[in-house]
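Dropping the structure in here first, questions after.
As you look at this complex, bear in mind that one protein chain is not there, while each of the others sits in place.
Then we have subunit A:
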Amino acid sequence: MEHIRTTKVEQVKLLDRFSSSNKALTGTLYLTATHLLFIDFHQKETWILHHHIASVEKLALTTSGCPLVIQCKNFRTVHFIVPRERDCHDIYNSLLQLSKQAKYEDLYAFSYNPKQNDSERLRGWQLIDLAEEYQRMGVPNSNWQLSDANRDYKICETYPKELYVPRIASKPIIVGSSKFRSKGRFPVLSYYHQSKEAAICRCSQPLSGFSARCLEDEHLLQAISKANPANHYMYVVDTRPRLNAMANRAAGKGYENEDNYSNIRFQFVGIENIHVMRSSLQRLLEVSGTRGLSVGDLYSGLQSSGWLRHVQAVLGAAVVLAKAVTTESASVLVHCSDGWDRTSQVCSLGSLLLDPYYRTVRGFMVLIEKDWISFGHKFSERCGHLDGDPKEVSPVFTQFLECVWHLTEQFPQAFEFNEAFLLQIHEHIHSCQFGNFIGNCQKEREELKLKEKTYSLWPFLLEDRVKYLNPLYQPQAQEFAVLEPNTVSFNFKFWRNMYHQFDRTLHPRQSVFNIIANMNEQNKQLENDIKDLESQIKQCKNKQADGVLTKELLNSVRPESPTLKTSLCFKEQTLLPGNDALRTIDSSNPADNRYSEYAEEFSKPDPAVVSLEYGVARMTC
């Protein structure tokens, strides 16, 4: 609270980001300990969590006031104009302080209270149980076992305690291998494909330099290979571009030498590093955030940012994994440099392609818990939760969500969840409202006592499950058992609903999903009604046959006369989508769109010839 000097500023203007006519909403700006709140004169509220703020910028003073531009991590951009410079300065300074916390304990999650008692909180944390998940996959079994080698985080600080390794890999082999791997992240099981008996394993790069070897590491890889009875060779997938991997050799790191490891097939898949991804997305957002953008600019911006190329590469790598497992029954070992960014992306996407369970609401939570949270994706650093090194921030997880979104676009019936679910998860990796994504690894999370001091996100998402369901989901469809996405270039599109999720004017005006979901609900209800009525009729008939049909019974049926009831509920429900549609269209008024600037042309008095030329120039620009 000590950072807040001004809590309320009146007569603040909120500018529309894409309107060139400088349309503005006037309202009051409030600053609270956790949120920035703007209430416009329609009483519409815009809440911005301090943790979501990526940057605050104070622009040069104008005649109407002092502009304040806030960029958020959830891709919201707001442009306020504060009448007095003093107020603007106060808010600017407060936001600078409030958006960057120095300690974990100052994050929102540690003060957020959803009014649950301790046992509810604990149950929330126990909702996703990874031991259960490994059991579902079919481990431990005769080839794979749970290792207690990392019980006290002794071998690897950034790994979880419970790790699954080949049964024939002894502890000395594990310890030896971990010493030969960057950050001690030795090869462990990420996903086990029960029917193919093939495994997806993950690790970090070997410390091979130009010629170093490690027998234990070689043994461990062989053990993974042997744990798969169906196939005598395994793939080792280095997710980095070849050049980067070679450069790492000079620093004593590098990649596996095929000559030293028996029966491995080594390959690079060429995904760029976190720094490239960060600037790529930055460039993309710069382009797509430009006012008065032309079609050509958008596509050349998409191209020059390289973002879709990177997304294609990540998804392509996942396809390589899935293919190796399904067509060759081969196990795959995946690594990048440290094995927590690209490796997490590729392993989780690979499992998503292979296993329909991960495409359910609950399964997707499990997948994130397993391949991202427990295996130590550095959420706090990548999302910039604390004031730290900006070079550690990178949209790796966002990119993963985008890959999943592309899959949902290609396979609209294969996923139980919809786009809103992905957007909501993205919202919360940055919000720090729940404890799940705080910290960089399990050890750190335990030290922070997150399970005692914060709440888990998942039960809250499950509570709202209905909102996140895909009405077209076909859980039983055989053709979606293993997804084989087509990664040709034209299947990749700009994800408008992510990067412009708050720019309502750019969105489709009506939603198909909502209406289908409504219809589905309606159908279910109607079917139930029919069943009810039919059973009632049956009862009546039986009673009639028994000769006990009395007037009262008839009366008891009448009020629920099927025609009346179904037509009633039908009427009510057909109205609903209609209303919905109307509401959405209402918001689509021509003034929201950019062609509205021509309206000014309409309303201008007939100009002289010279200014008409000016008008023409404006119209064509």
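Note that a contact is a pair of C-beta atoms (placed from the backbone, for glycine too) under 8 Å apart; a residue touches a chain by one contact, two chains touch by 3 or more; residues count from 1.
Methods note: contacts and distances are computed from a predicted model.
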Checklist line | Candidate names "Thioredoxin domain-containing protein 17", "Phospholipid/glycerol acyltransferase domain-containing protein", "serine C-palmitoyltransferase" or "Myotubularin-related protein 9-like isoform X4"; UniProt protein name, chain not shown | finding: "Myotubularin-related protein 9-like isoform X4"
Notebook entry, point to check: Which of these, A:A212, A:V276 or A:I515, touches the one chain of the complex that we don't see?
Noted result: A:I515
Checklist line | Contacting the left-out chain in the complete assembly, out of A:R213, A:R309, A:R362 or A:K451 | finding: A:R309
Checklist line | Selected from A:V175, A:L386 or A:L533 as touching the chain missing from the view | finding: A:L533
Check: So that we can see where the missing chain sits, which residues of subunit A does it touch?
Finding: 18, 288, 293-300, 302-303, 306, 308-309, 312, 409-414, 471-472, 474, 479-480, 486, 488-494, 496, 500, 505-512, 515-516, 519-520, 522-523, 526-527, 530, 533-534, 537, 540-541, 544, 549, 554, 557, 561-563, 566-567, 570, 577-578, 581-582, 585-586, 588-590, 592-596, 598-599, 601-603, 606, 609, 612-613, 616, 619-620
